[in-house]
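Excluded from the complex is one protein chain; the other protein chains are retained at their positions.
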Amino acid sequence: MENKEKAAHIQKKMYDKDWFSQWLGIECIDSGAGYSKLKMVVRKEMLNGFGIAHGGITYSLADSALAFASNSHGRMAVSIETSISHTESLVEGDIIIAEAEELSLSNKIGVYQIKVSKPDHKVVALFKGTVYRTGKEWFPGSSTSPIKN
Amino acid sequence: MENKEKAAHIQKKMYDKDWFSQWLGIECIDSGAGYSKLKMVVRKEMLNGFGIAHGGITYSLADSALAFASNSHGRMAVSIETSISHTESLVEGDIIIAEAEELSLSNKIGVYQIKVSKPDHKVVALFKGTVYRTGKEWFPGSSTSPIKN
Amino acid sequence: MENKEKAAHIQKKMYDKDWFSQWLGIECIDSGAGYSKLKMVVRKEMLNGFGIAHGGITYSLADSALAFASNSHGRMAVSIETSISHTESLVEGDIIIAEAEELSLSNKIGVYQIKVSKPDHKVVALFKGTVYRTGKEWFPGSSTSPIKN
Partner (left out) sequence: MENKEKAAHIQKKMYDKDWFSQWLGIECIDSGAGYSKLKMVVRKEMLNGFGIAHGGITYSLADSALAFASNSHGRMAVSIETSISHTESLVEGDIIIAEAEELSLSNKIGVYQIKVSKPDHKVVALFKGTVYRTGKEWFPGSSTSPIKN
């Protein structure tokens, strides 16, 4: 299986049972080895007491992007530590796009940056995530388990 | 207005319009100056593709606790940077409790730790949040705007 | 070997070859299982262009506390991700104390909070550190490798 195809496969497998990402209305725009791009729309029930999107909404979108990107190589990966800076407020109807970039990948640890932005490329949140790569494979026998960096 | 009473007042005012915290089913157990304690139950639609609670769920609960605790002094506060470590998986039906502790408070910046745990005190997530304290008051004319540390 | 004795042993072994902690003038005040307490004095060559202690100084002290606390159980541990909030400026001659608290410990991952404060307990920095616990032992054959939380 090619890298991009495998990534799409795993992402679909994860997404199909990811009830919360589905509730958020997340749409998978693109995927690849160490990569994922997701999109969603801010709805009324996602707002907090200030009338803007709850911090948990952008975090959740970015965290899904982290999960898809870090599992894309074929080995199951779990989040260890994540951080997010909210740089811009969001209101109902805003469209947001999360794009994951793999900053570093070793045998056990992967580090990712996820930028969340509006369609006009205005950055609304910056997320950094560190994952632990377990020994379990998504498709036993087929993984190439790359190590980069 | 006493500190504890004021904190409860502000928390109620925030919560009443916080549609996402309501969707999460968050229950406000306690509040005080620089303090808040929240509770919720993990539901099926909060699970991810691994069948465990999406990282965004514990983050969102902790982020609400941060908002309530950091706004409790009377001045509006906004999150600048937050980080979370997920230390334990959660399944459907799990009860989780978030408790905020104010680690530092200056005129402009507040730092909080929020521990998310199960009723048996097992820690499931550790959250650190830094807020910027704006000049806006929740109840203009009544705030004491304490500075600690 | 008792836990506290073992922790002191490992800390001494690490410190004796830790040239940078020695340059910082770090003094080990206390240690224990998952615990360490360190002290140092801010010197002129530790200041930055604002005439206050460089952020790297408090970070380094806290990072040494993280290393000593997380290695204290007998298994070698390496830092994965750390964060620090600088809440108070420091000038030449200031004494600072770092105290590590183990927030969570599993087979592979440990999470620690380190508070850096002045002798009057004013908090000057708040540090959170996540470590990966390797399979290597400090004293092969003697470790109990506890798992908490």
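When the chains are written out, they are named A, B and C in that same order, and each has its own residue count from 1.
Basically, a residue touches a chain if its C-beta (ideal position, glycine included) is under 8 Å from a C-beta of that chain, and two chains touch if they have at least 3 such contacts.
Predicted model, so just to flag it, every value in this text is computed and none were measured.
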Residue among B:18, B:63 or B:81 that touches the chain left out of view: B:81
Option from C:7, C:33 or C:57 whose C-beta touches the chain left out: C:57
For chain C, the residues touching the chain missing from this view: 13-21, 23, 44-51, 54-57, 59-61, 63-64, 67, 78-86
Contact footprint on chain A, counting only the chain that is left out: 83, 85, 87-88, 103-104, 106, 109, 111, 113, 115, 122-123, 126, 128, 130, 149
For chain B, residues in touch with the removed chain: 80-81, 83, 108-109, 130, 132
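Please note the rule applied: only the chains that are shown with their structure count from here on.
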Whole-Å separation of chain centres (CA-atom averages), chain A against chain B: 24
Between chain C and chain A, distance of the C-alpha-averaged centres to the nearest whole Å: 32
Interchain centroid distance [CA atoms averaged], chain B/chain C, Å: 28
Where chain C touches two or more other chains at once, by residue number: 83, 109, 130
